[in-house]
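To start, I am sharing the structure in question, which I have written as structure tokens.
Omission of a single protein chain aside, the complex is shown with its protein chains in their original locations.
Chain nomenclature is as follows: A, B and C, assigned in order of appearance, with residue numbering initiated at 1 for each chain independently.
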Amino acid sequence: MTRPSKLSDETVAERLATLPGWTHHDGKLVREFRFKDFSAAFAFMTRAAMRAEQLDHHPDWFNVYNRVKVQLSTHDAAGVTDFDFLLAESMNSFAAADGPQ
Amino acid sequence: MTRPSKLSDETVAERLATLPGWTHHDGKLVREFRFKDFSAAFAFMTRAAMRAEQLDHHPDWFNVYNRVKVQLSTHDAAGVTDFDFLLAESMNSFAAADGPQ
Amino acid sequence: MTRPSKLSDETVAERLATLPGWTHHDGKLVREFRFKDFSAAFAFMTRAAMRAEQLDHHPDWFNVYNRVKVQLSTHDAAGVTDFDFLLAESMNSFAAADGPQ
Partner (left out) sequence: MTRPSKLSDETVAERLATLPGWTHHDGKLVREFRFKDFSAAFAFMTRAAMRAEQLDHHPDWFNVYNRVKVQLSTHDAAGVTDFDFLLAESMNSFAAADGPQ
């Protein structure tokens, strides 16, 4: 897969309209997930980690107990690309399965 | 926590009545879980692994793609004990959250 | 990536010569790994799980405490393919890092 190029702010805004929970901030896609407890949060992180390896595209993320704060951007493109949306969509799907609050 | 003692076949049968999906076979509690895909199956295994470490009581388990076959028994007691029920109950709760089929 | 085709027994034998610990048995690559404890074993499984998702090629594996018994084959090809060797090589590399006994 060739590395995708940076998406314009307009395109990012358009695509965020169908991606619940995420915002565009400081050149990154940002979302905070909340789960029932640490166990559910880390199960989510494990699924996201497998997806990240699959895409060879990795999140910046912070976890404390049941919360996972994620920031996605594509370093090589200095902004948000298709890769970030692919990972964000997968994360939303995993979080739905793992039962975020 | 002191190691619990082996439960009688009658007690195991009684307690299985409220533990969906598990059977008592050959001195072990046995269940096969099915998930949507490998990612969901391994997220379940990760939660079960954390719980196993917490209990210091570990499963015999076999995974292929979306299936996880589990056997629980307590070696020291040569049979099924409270520990096996604790782990089995947690696994059912994780599987419900992770959406088995 | 197109799915690779089944390797001949001769090719499998040749390639196993440089893959410590694995044998060819019943149309599968087989190895049992032993680790210090459950924690090390499951860390290995987590790395292998990420690699499996990356390759879209998954192991049959059985774990009890510090042991992980793995069987690799390619269902579509009814035998051993390049995919099995890719996963086996990664597993050896992960096991070396995680300190098998």
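Quick note on the criterion: contacts are C-beta pairs under 8 Å (C-beta built on N, C-alpha and C of every residue); 3 or more make two chains touch, one makes a residue touch a chain.
Computed from a predicted model, the values in this text were never measured in an experiment.
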Where the missing chain touches chain B, by residue: 46, 49-51, 53-54, 56
Absent-chain interface as seen on chain C, which is shown: 36, 39-40, 42-44, 46-47, 50-51, 94, 97-99
Contact footprint on chain A, counting only the chain that is left out: 38-39, 42, 45-46, 49, 52-53, 58-65
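By our rule, only the chains that are shown with their structure count from here on.
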Whole-Å gap between the CA centroids of chain B and chain C: 25
CA centroid of chain A to CA centroid of chain C, Å: 30
Residue list for chain B, restricted to those that touch at least two other chains: 39, 42, 46
